[in-house]
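Accompanying notes for the structure given below.
All protein chains of the complex are present and in place, except for one that has been dropped.
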């Protein structure tokens, strides 16, 4: 069942380790098959070095029920499902506790867009959510997804153009058209978070010209993109 | 004698190197066999890359005397023993000079609980002890243990729920139900210390909602824990 | 065609990875054959671990046209060409998004010359360019080169003595007599940027005696250089 997607999700989870985004079991990647409405996700609390492709868990998008697999899915599964439901463009979702992105989340601060590395992949400041209420915590993982979606929507952000968010006092979530791109964007967020920490230490008042943001973003996105091997 | 525990303590000491928590001989792990009242600990000042299982030293919890082994036990042994005596739940103890946890200890500051990474494993702020008196320094390593126990007890902290402490101007001690879990918690402390350093640089006034601390801690601890593969 | 130079440029691009200056495809090295007026450069958006010598693209310095190669040249090619045209001493050019140099670029700050590590390779503060206008962004990569050349020239800087620059909100460019030296200088810039970040955190008012700058620079450059194996 969904063997190709399981393989992709498995490999993407291992890529989190390769890119130094996780220690122990502190991260998870999922991927979705839109046609069948099934999500493949990492099992909860399983070490990366013993994890096998066949450990991947298949979950139904609508019901949240496990459809295949002998292990519990990631405890963050309800968050992933909410994101897939709200944003139909998503094919993969990633959550980590990567050092610098998590540090910004702990600071409760958006990461301002002050460089082209950021603008190449995230059009806007990477937004940070606000505090959750006691009621929201009753269905914590689900409501984490709701809070993310509300934060993206209320700011008028296009989730394809700004493929990630910080959950306050928690850590980063990122996404993409498939699990691989979601991991790629998780790496970018961590790198952007680290550089912004250093930039603001050196110059607390730095900003970027909005025109430069548009220029860089459009080099890699949209009808006039010209980075890479797309056209010749 | 206690071959299985020696193997565990030996491996846990090497894990300190694997997780980049020690350079040279700057760390030690012990484990206790509660039934016999014997503690197995790393020998003092022996390089990790020549250390053998048979170098582990067996010490009597009550008397502090070496029961087996040709080498001196870690000079921090008296601290370990005091912790085992005061907190009967402990099965393993770790001391390191890991970079960021030691930096907070040098700063003489508790590490505030500002993120779920922290709350997942440490219920409270990671406490920092105060200055020792001249009298206490006469039996330095033993009194280091006493100072830790007093700090934990006077704050009403449950040592199982907050499995570590910073000794002022010195460095971190952590513990767990066995040597492995004590090392795990040492890794968490170092990561939490690094992230808190960055978070406060970005936003000196950041805090976390106490409700979120309870929520995350209870996801992994207590009767209603649901993280990992515990139940299905 | 230019097989030796292609080999050098290929190897220099891989050296960026070896020295941890790039992740993904975020960097490029070129080299020039002054006699034929041809520039060899990395293809755009190609992963370093699948890239082959034969993927290197040959571009005409004057026209900017691709002379040989099946792939698009780096999107930063127009910047490289402008630098080669303006500074005839250059044999290699490097662009990266290395963490600390990029962080200073995002801060919009020159890196002051406060240490002999800096002075050994860069005579002056490493200059940071200013904001680009909307008109300049129409021919963005070309104008990036123009902005660099203007910044170097207007400050009266000798580009051989200070072989690199920060492009504001973007990242570092460096150069040298060949691709290898341009990479060497990129490594120096990153290291100097990291150390300056720490130095100013420790002492925001630190400076260096200009006499010491001259002394160190002249140990490695000019007629009286005596570092290394040059003369005996």
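We just call them A, B and C in the order they show up, numbering each chain from 1.
What we mean here is this: a residue touches a chain if its C-beta (ideal position, glycine included) is under 8 Å from a C-beta of that chain, and two chains touch if they have at least 3 such contacts.
Keep in mind that what you see is a predicted model, and the values were worked out from it rather than measured.
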{"item": "Touch partners, limited to displayed chains, of the chain removed from view", "value": "B, C"}
{"item": "Touching the absent chain when the full complex is considered, from C:25, C:116 or C:150", "value": "C:116"}
{"item": "Given B:88, B:108 or B:210, the one touching the chain that is not displayed", "value": "B:108"}
{"item": "Residue of B:11, B:97 or B:220 touching the missing chain in the full complex", "value": "B:97"}
{"item": "Residue, one of C:125, C:160 or C:195, that touches the chain absent here", "value": "C:195"}
{"item": "Residues from subunit C at the interface with the omitted partner, ascending", "value": "19, 114-117, 184, 187, 191, 194-203, 206, 208-209, 211-212, 215, 219, 226-229, 232"}
{"item": "Touching residues on subunit B - with respect to the absent chain", "value": "23-26, 43-46, 71-72, 75, 97, 99-100, 102-109, 131-132, 134, 137, 140, 169-171, 197, 200-201"}
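Everything that follows uses one rule, which is that only the chains that are shown with their structure count from here on.
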{"item": "Chain-level touch network, classified as line, ring, star, complete or other", "value": "line"}
{"item": "Centroid comparison with subunit C (C-alpha atoms), farthest chain", "value": "B"}
{"item": "Fitted rotation between subunit A and its twin subunit B in degrees, CA, nearest 5", "value": "90"}
{"item": "Interface composition of copies subunit A and subunit C: same or different, split at half", "value": "different"}
{"item": "Subunit B-subunit C separation of Cα centroids, rounded to whole Å", "value": "46"}
{"item": "Inter-centroid spacing, subunit C versus subunit A (mean Cα positions, whole Å)", "value": "33"}
{"item": "Subunit B residues counted as touching two or more neighbouring chains", "value": "none"}
